[in-house]
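Encoded as structure tokens, the structure appears first; notes follow it.
For this depiction, one protein chain was excluded, whereas all remaining protein chains were kept in their positions.
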Amino acid sequence: MSFPLSFSQILELAEPFEVLGEVSPTIQRIAALEDADKSSLSFVNGRRFYPLLEDCAAGAILVPVDCSHSPSDGQVYIKVKNPSMALTTICARLESLQRNVPKPGVHPSAVIAGSAQIDETAAIGPLCVVEENAIIGPGAILEAGVFIGREVQIGSETRIYPKVSIMSDTKVGARCLIHPGVVLGADGFGYEPTPRGPLKIPQIGKVVLGDDIEIGANSTVDRARFGETRIGSLTKIDNLVQIGHNVKIGQACILCAQVGIGGSTTIEDGVMIGGQAGFAGHSTVRKGARIGAQSGIMEEIPAGQTVGGSPSMPQLLNHKIHLLSKQLPSLFRRVKTLEEQISEEGQN
Amino acid sequence: MSFPLSFSQILELAEPFEVLGEVSPTIQRIAALEDADKSSLSFVNGRRFYPLLEDCAAGAILVPVDCSHSPSDGQVYIKVKNPSMALTTICARLESLQRNVPKPGVHPSAVIAGSAQIDETAAIGPLCVVEENAIIGPGAILEAGVFIGREVQIGSETRIYPKVSIMSDTKVGARCLIHPGVVLGADGFGYEPTPRGPLKIPQIGKVVLGDDIEIGANSTVDRARFGETRIGSLTKIDNLVQIGHNVKIGQACILCAQVGIGGSTTIEDGVMIGGQAGFAGHSTVRKGARIGAQSGIMEEIPAGQTVGGSPSMPQLLNHKIHLLSKQLPSLFRRVKTLEEQISEEGQN
Partner (left out) sequence: MSFPLSFSQILELAEPFEVLGEVSPTIQRIAALEDADKSSLSFVNGRRFYPLLEDCAAGAILVPVDCSHSPSDGQVYIKVKNPSMALTTICARLESLQRNVPKPGVHPSAVIAGSAQIDETAAIGPLCVVEENAIIGPGAILEAGVFIGREVQIGSETRIYPKVSIMSDTKVGARCLIHPGVVLGADGFGYEPTPRGPLKIPQIGKVVLGDDIEIGANSTVDRARFGETRIGSLTKIDNLVQIGHNVKIGQACILCAQVGIGGSTTIEDGVMIGGQAGFAGHSTVRKGARIGAQSGIMEEIPAGQTVGGSPSMPQLLNHKIHLLSKQLPSLFRRVKTLEEQISEEGQN
């Protein structure tokens, strides 16, 4: 596929402060600094990548305004406020030109209940199943093999990728992206202990998602025991994440891959969570806190705090303890030496 | 949907010792203490929630027999032995009234091998695939898009949610719940190292599940290298859990989300495992042990022991070491002070 943007279109999208270099390269692809060739557009994603500029063969490079390097012969520097954001703008245009958008309508192989309401501008892909009383909003896209349970509501312009299962009563807002294999609204995990073994606690609540949410491939969000498991608008969730029943997640949070959140936990707005972090049930994370990768959260985390470790503690203390741990072998030797010195003194 | 239980039906299910309050509220929903309004039934799930009783607006609250609080005007307290269990009984009735049970029969869009045996009381949903010689028992339910491989056996009244893959030769017992996206019987993970790279060890065994098992969304259970990977009756497994080949899990175990169990590990009856815990291959956990969240198990855990940490140790020791770790900065300072004192003494 030929690259659909000319160099002048790229410049227009980048809104540069200044352009250095005499040429007008023909761009064929976007590439990292170390992978780029003459037909590549590249970008500098922070000062630590400046050393890579010297040998970079890219035809054009998005660089920060204050970058003091100069382009080589036949190369162009496009000086912008934020190279990563400029590239995002260019790539968004590329994506809109290249990515397939299915046409409205229902594929004949889909199995749709008579009582389901599907907006005429929605697109329902092959081999989808939509059950009784489900509502699919305007411009929504269901790719191949999506399952939509009874009474589910899908907001406008939400895109649901192949093989997603959205169980009964779930509500999904507008402009969400739900990636392949996601499961929304499976039963929460709860049992009463009895002499004959664990007795299932019915899970009769639901899952409610706000707008502009993204959920990564094969992640799972459980329905509530009763009431709602809620995810706030603009929250972004990576792959293979587990959200337990009755969890409440605020707006504009970031959850990296393989995070696990135990039941009835509350995560307030703007929280960032590193990969593989785990949360005990009924824990609370206040606004804007940052949770390190692989942390274990068991109590309340104050607003704005950065924590790490399992069980978690403030990240600075966690780093300090990690560094001191590495000195434990010498500390044990030092204490032994002290004991010997004291003992010798006692004998003198 | 209107709430299908009257207040007197709720009382009948709760089997109360005593009812405090003059009114007979119209219940419309079930809600947590802090979310409840006049038309809500709520419950006290342990003494630590007593402080929430004062401002709780619920129309009716399930409270323990020995609770000394009193209902406010227009409110009812329903005194029961175990509020959580009473609520479970009420919710089970609600669920049986509300949740959809598919009618027996095979959906015309399903693809069923001629040699498959499907009980006439079983329900096979749209776009299912059932391969050669599979046996689907009485009252079993396959929701939309389930894959059943060759020679698979599904026990009576087992319910399999959408997009589950059950690979050839797997046996599933009676009354199991298999949530969306689960994979049973994919190949175990084993290779012989050779000079030309890893050589696949064939995985020609199977997966065998007992009765009354629940497996959470997108969890995976691998087939054995040879023989069987086994899960005992009444064991409950949460979402995104990985069970390796030739693992044996006993009866009535609880495995929380994102647990990973390496090949050939044995977990005896009644073991409880916290989220994200990991088990090395060939490890053993004896009856009734409790494994903390995020633990790493590398050796044999004795019966009844509670462990935590990675690598794991007895939980009390683990907690103690965690607390002492936080005092490492002061310990290093104290040792430095001692060294200086000794050194000064030596100079005197």
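To keep things simple, chains are lettered A and B as they appear, and every chain counts its residues starting from 1.
The definition used in the following text is that a residue touches a chain if its C-beta (ideal position, glycine included) is under 8 Å from a C-beta of that chain, and two chains touch if they have at least 3 such contacts.
If you're wondering where the values come from, they're calculated on a predicted model, not measured in any experiment.
Chemist: Based on the whole complex, identify which of A:Lys236, A:Lys287 or A:Lys320 touches the chain you can't see.
Modeler: Among A:Lys236, A:Lys287 or A:Lys320, only A:Lys236 touches the chain that is not shown.
Chemist: Would you indicate which residue among A:Gln203, A:Gln258 or A:Ser312 is in contact with the undisplayed chain?
Modeler: Selected residue, touching the omitted chain: A:Gln258.
Chemist: By the contact definition given up top, give the residues of chain A that touch the hidden chain.
Modeler: Within chain A, the residues that touch the unshown chain are 29-32, 35, 82, 84-85, 88, 91-92, 94-95, 98-100, 107, 109, 125-127, 143-145, 161-163, 177, 179-181, 212, 214, 216-218, 233-234, 236, 238-240, 251-252, 254, 256-258, 275-276, 293-294, 322, 325-326, 328-329, 331-332, 335, 338-339, 342, 345-346.
Chemist: Against the chain that's been left off, what residues of chain B make contact? List them.
Modeler: 109, 111, 127, 129, 131-132, 145, 147, 150, 163, 165, 167-168, 181, 183, 186-187, 189, 191-192, 196-202, 204, 218, 220, 222, 225-227, 240, 242, 244, 246, 258, 260, 262, 276, 278, 280, 296, 310-311, 313, 317, 320-321, 324-325, 327, 331, 334-335, 338, 341-342, 345
As a working rule, only the chains that are shown with their structure count from here on.
Chemist: Taking each chain's centre as its mean C-alpha position, how far apart are chain A and chain B in Å?
Modeler: Using C-alpha averages as centres, the distance is 25 Å.
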